[in-house]
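Before anything else, here's the structure in question.
As you look at this complex, bear in mind that one protein chain is not there, while each of the others sits in place.
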Amino acid sequence: MTYHLALTLAQTESHWIDFNVGLLADRFWSNTVDGLAYGSIYALVAIGYTLVYGVLRLINFAHSEVFVVGAFGAYFTFVALGYEPGPTLASGLVPLIVNLVLAGIVAMIASGVIALILERVAYRPLRRRNAPRLVFLITAIGASFAIQQALLIWRGGNPEPAIRLLRPQAVFEFGTTRITNIQIIVFVASLLLLVVADAFVGRTRLGRGIRAVAQDPDTAALMGVNKERVIMLTFVLGGVLAGAASLFYVMQIPQGVLYNGGFLLGIKAFTAAVLGGIGNLRGALLGGLLLGVVENYGQSLFGGEWRDVVAFVLLIAILMVRPTGILGESLGKARV
Amino acid sequence: MALLEIAGMSVHYGRIEALRDVSLTVEEGEIVTLIGANGAGKTTTMRAVSGLIPLSRGSIKFNGEDITRLRADLRVRRGICQSPEGRGVFPGMTVRENLDMGCYARKDRKGIEADFERVFELFPRLKERISQAGGTLSGGEQQMVAIGRALMARPRLLLLDEPSMGLAPQFIQQIFAIITEINQQGTTVLLVEQNAQQALSRAHRGYVLETGSVTRSSAAGELLADPAVKEAYLGIA
Amino acid sequence: TDKTGENKQSGGGQANAPAIKADPAPPLPDNAALPAGDGKGKCGKVSIAYIGTIAGASAALGLNILNGVKLAVKEHNDANPGCQVTLKQFDSEGSPDKAPGVVTQAINDKSILGVVGLAFSGESKAVGKAFNDAGLVTVTPSATNPNLAKNGWKTFFRGLGNDAVQAPAVAAFISDELKAKKVCVVQDDSEYGIGLADLVTKSLGSKASCQQKVKTGQKEFSAVVGAIESEKPDAVFYSGYYPEAAPFVQQLRDDGFEGSVVAPDGVRDDEFIKNAGGSAEGVYLSCPCLPSAGFTKFSKDFQALAKRAPSTYSPEGYDATTILLKGLDKGLKTRAEMLNFVKNYQGQGLTKQFKWNSDGELTETPVWMYEVKDGKIVQLKDMTKATS
Amino acid sequence: MSAGVGTQRDPGTVRAPFGQRVRDWWNSRSRAEQWMIAIPVVVLVYLLPMLNVFPLSTEPWTDYELALFNAARLGLIALGLNVVLGQAGLLDLGYVGFFAIGAYVAAIMTSRDSFLHNPHYSWLVVVPVAMAVTMISGVLIGTPTLRLRGDYLAIVTLGFGEMVRLLADNLDPLRGNRGFQDVGRPPGTHADGSPLFTQTDGKPWYWLTVTFIIVILLLIGNLERSRVGRAWVAIREDEDVAELMGIPTFRFKVWAFVMGAAIGGLSGVLYAGQVGFVNNQRFDVVTSILFVAAVVLGGSGNKVGVLLGALVISYLPDRFQLAPQYRFLAFGLALIVLMIFRPQGLLGARQRLLARGRQAYQRLVGAPEPVSADSALTEQGKGGDL
């Protein structure tokens, strides 16, 4: 049973914040499971922020739009495959997998391409002119505005009708905690992608190139790294992961295909990236999962309206203790 | 045909002209030394050869090919590698990864392994610190990394910008020995050094750079003997 | 609570809700006033204005309304060669600080005799007094804050139901028809959602055993759904708009919730059904509006004009414009005349019966319950009696 | 030719950038000449509301005088943010929080909806109180966060800004969306007894704001050419070294935060007064980011530049409202294009940091001003650290 423990903090007529410890205790494991599934989406998007930040020291505010474009890509693939809004589900396991993979590929391509275009049109000219870093930030904001508004003009302000290929069904169930098929797919696939991305950046030659450009672009060029290509690649990689994230997002929340549907998620993902230690891929993963989970705990404990506050408080609390995120940044800085 | 041929090169930083009409050649197999006071434009020359700054006039030819407008990373592929002023160690990479970056443009695994061994032989210190982050190394250790990294690239033309800077005396000796050695193995070297005495005595030819222009160029020995050069750059009044 | 049967309908749906007998459909309001009128309108060079968000953060809602307004003006002008009304659009960006500028501008434009707007409560609060001072009549198609009507502004008219009427009807439906004993009230953070939730909670009394809050733009509700799940209520009342309601209801159903779901007019929209992806089936919707057949034509024309389906507050915008146009057709020339006309207006619109009290609130608001059946919103019960 | 060191400084073939030429021209004037130019400009600025004519007017889309006021108000905000961002280099994405606090303090102290019992404080009392409260909140927010570096600070301030808004959302006494009506305005009446400051008359508001701007410009100028301004720039350039050179970096960062907060609070009060209504809208991330955009667009660190930036961000969209649906698209694209063409900002000139710099440079290099040599090849990644 639920029991309320209301701590009244204020002296004015109304109370300010309620704590509901019972609910949190009740829902702890459910919250954890749900948070992990959602958090893995944060993590995938966070990688895009972290990668681009790593290379250009740029908070790519337009990354949330890269994500949204991916969501549109997935949606239109569903439409092209003949699915309709409403209760339609894919019939049979094989078509389901094929269609999901197709949608995923299209979403990844869409996001990757838009990220690439963004890099080409908005950021490269600035690099040519050696613009200060803040200017990139403003351009990113401009691009974010422009893409959002273009989507708004094109598709209108209402979300695209929901299409779902798969309905969540509990695969494991213990007590009140259910782990659904979608959650498992999303979590496992995200983790897989993250591991691949991490290996790519950590192990491969191009990955080393990315890190080199991040730390010292001039010297990187002296080592034979093609800076422009590396930057392009970084954007594409971030975009592709955001595209994958967008498919997972649409699977979990089919109503999310909306011109500004990435905004909040983008901010959260960036928060996750910072939480884990910006520039650090594993940090992004950890930050994303942690944020997803803690947000849910917070929501149970304080109520839905405090969800975002909890996210930011977590961020601040962690940065107070570890000023460069949980795992620390991996950008490296010269010592005195 | 000279390996490196710079003709009439001018370079601007914004409105400031840092190099004016510099012409310079390096023959295959040579060690050429560039000397000059602070701010004369030595580093600028090196950066221009590596492609880090564009020329405002003039041309650079490498191995007969005009590379004036070639991107920096492609020049590396042609065989030009530089150990830059200020070392340019990647602070967030370990010593090993830093050295690895030197072979970014290389493919031969075997040769790379051998070169690792060679670098560690030259600088045992680096082997001890193999997984320390580049940014936390001491100044001299960083210099070792920078030089080792340039060696790892096995370039045709090696550009060394003040390789002895920050190194302890015994290493300075060693560095110059290495330069001679790799030169004898076939690597052409363009060397900027404040330690002009040492550099010139190892080099075949030398250039004197003053406020952005070449004022003198001749065989190293002649420069060493030139009283004006002696007074200005060798500290022998 | 008891669990009955293994209902495995495709879209979830409630298993333990009592069957409710549908009321017969009311006479369709074929007498609804349409902007075209009788085609004999006569007027000089006059204009009406739409003031509200057009671009910017909450543009979607603004565009819904604006297109309704545009459609009305177009139909009017096509039918009335003797009265060509200009529509002036002002973008307030939905924000209280941009609104004064455009409103001042509208007030200074003497050709404007009436205003459809403003869209949001916040901006309406910010500029209501300015309209009042200028004597320029405003009919808002979407601002629902009850307090707006209590400022003594003579020029303020609300073109949609006041939550105060809807709430008791909803509460009555939940307790009398659904026989629910435990109800969770979920509110979003809009003025509308908060106000309505308050009133419904009050009307439900002790039956409202849990409250949950969500945010505009939120799409992921696992924690809320979980909280509801552990409360095991018989019914959930969602107080907000459809963009959040759709994913919410879906996630609620996916989680296995089998009670009834009730939502207000902010959710009563075809978009909701499309977006809830099957889970909308069986959701009860309340609305201070009559079922209307006029909608079919409206929807078609709207689609033709705006290249998209009408949505929240499109019909309200259309109705509000129609009323103003009626006044212009009569040849009214001053703002005072226009104000007077609206104050005394009485007539059926597409969405409802329009007649305002002295505060500018609608007096006769019929409240109907609807249900989503086979992907359509069908009328269920007239709750007007229940509350009067 | 001088030997050894030094380079030729003849301009060569490369032409100086526009902003630089303007600045060189300006700096080559004597003090008196500068005043001769500045005074008419100021007069013109004051007269702007009277020039409600074709190329300037924002009508018929929106009221011209109010558009001017809004631009001036953003200018004030940009000035405040410039202290934090432009001078001290602290990327504050939550500056809107201070603006909000200012507005809420004004609302709570004057609105009839307030939870205070007799909230009818005079506007003249409200201003200092609001500024004090924002300054205190600046200290409270700054103390824990300013130990963070660079972009960590950015995201944390963004979080704080959001939290201010969310508190307004969620805490009952702050009335969320319902808001506070009838927020107090400055005293004063016209000859006929009607109040001077109203919601619909932009002129008095504009003049008041411009006056604030001028006063603050002078004060900030004083700071800039002092130990404090130099400390800020040093922190921006290299925080470690700044500290090792004896600058109490933390204290000065908090000061920058506090000064910025005070100005933000002041503009919040002006906002609340003019609109007369305060609720939880308009204090979101996007608004905050627009503030940053104004500063960077104008030329981060340059006082006059950021005012121009504010003008562009606020006035131009009002002026060119041709197709509202496309306005924000155009705005976004314009931001991109503007930044590509003027990556240093509209007036990207560097600040002067010495109170008696003119004479000093005259004696040292024979010219009154830094030979700027804006390198076209500043190394990327270094310098201008956020």
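Per-chain residue numbering starts at 1, and chain names A, B, C and D are given in the order in which the chains are listed.
Throughout what follows, contacts are C-beta pairs under 8 Å (C-beta built on N, C-alpha and C of every residue); 3 or more make two chains touch, one makes a residue touch a chain.
Methods note: contacts and distances are computed from a predicted model.
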Candidate names "Amino acid/amide ABC transporter ATP-binding protein 1, HAAT family", "Monovalent cation/H+ antiporter subunit D", "NADH-quinone oxidoreductase subunit H" or "Pyruvate synthase subunit PorA"; UniProt protein name, chain not shown
"Amino acid/amide ABC transporter ATP-binding protein 1, HAAT family"
Chain not shown: contacting residue from B:4, B:60 or B:167
B:167
Identify the residue among B:26, B:72, B:122 or B:137 that touches the chain left out of the display.
B:137
In the complete assembly, which of D:255, D:283 or D:328 touches the absent chain?
D:255
Absent chain, residues of subunit D that touch it
1-6, 219, 222-223, 225-231, 233-234, 237-238, 240-249, 255, 259, 350, 353-357, 360-367, 369-373, 375, 378-379, 382-384
Mind listing the subunit B residues that contact the chain we can't see here?
13, 16, 35, 37-40, 43, 85-87, 125, 129, 132, 136-141, 143-144, 162, 165-173, 194-198, 201, 208, 210, 215-216, 228-229, 231-237
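Everything that follows uses one rule, which is that only the chains that are shown with their structure count from here on.
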From the centre of subunit C, which other chain's Cα mean sits the farthest off?
B
Dominant interface by contact count, named by its two chains:
A-D
For subunit B and subunit C, let me know how many angstrom lie between their CA-based centres, rounded off.
75
Quick one: report the Å distance separating subunit C from subunit D, using the average Cα coordinate of each chain.
41
Taking the mean of the C-alpha atoms as each chain's centre, how many Å separate subunit A from subunit D?
32
Would you pick out the residues of subunit B that each touch at least 2 other chains?
none
For subunit D, what residues touch not just one other chain but two or more?
169, 325-326, 328, 376-377
Can you list the subunit A residues touching subunit D in their complex?
10, 12-16, 53, 57, 59, 61, 121-122, 125-127, 129-135, 137-139, 141-150, 153, 216-218, 267, 270-271, 274, 278, 305-306, 308-309, 311-313, 315-316, 319-320, 323-325, 336
Complex contacts: residues of subunit D adjacent to subunit A:
85, 91, 115, 144-145, 147-149, 151-152, 154-156, 158-160, 162-163, 166-167, 169-173, 240-241, 244, 285, 289, 292-293, 296-297, 300, 325-326, 328-329, 331-336, 339-340, 343-345, 376-381, 384-386
Would you mind writing out the residues of subunit D in touch with subunit C in their complex?
58-63, 66-67, 70, 169, 176-179, 181, 199-200, 202, 271, 274-279, 281-282, 284, 286, 318, 321, 324-328
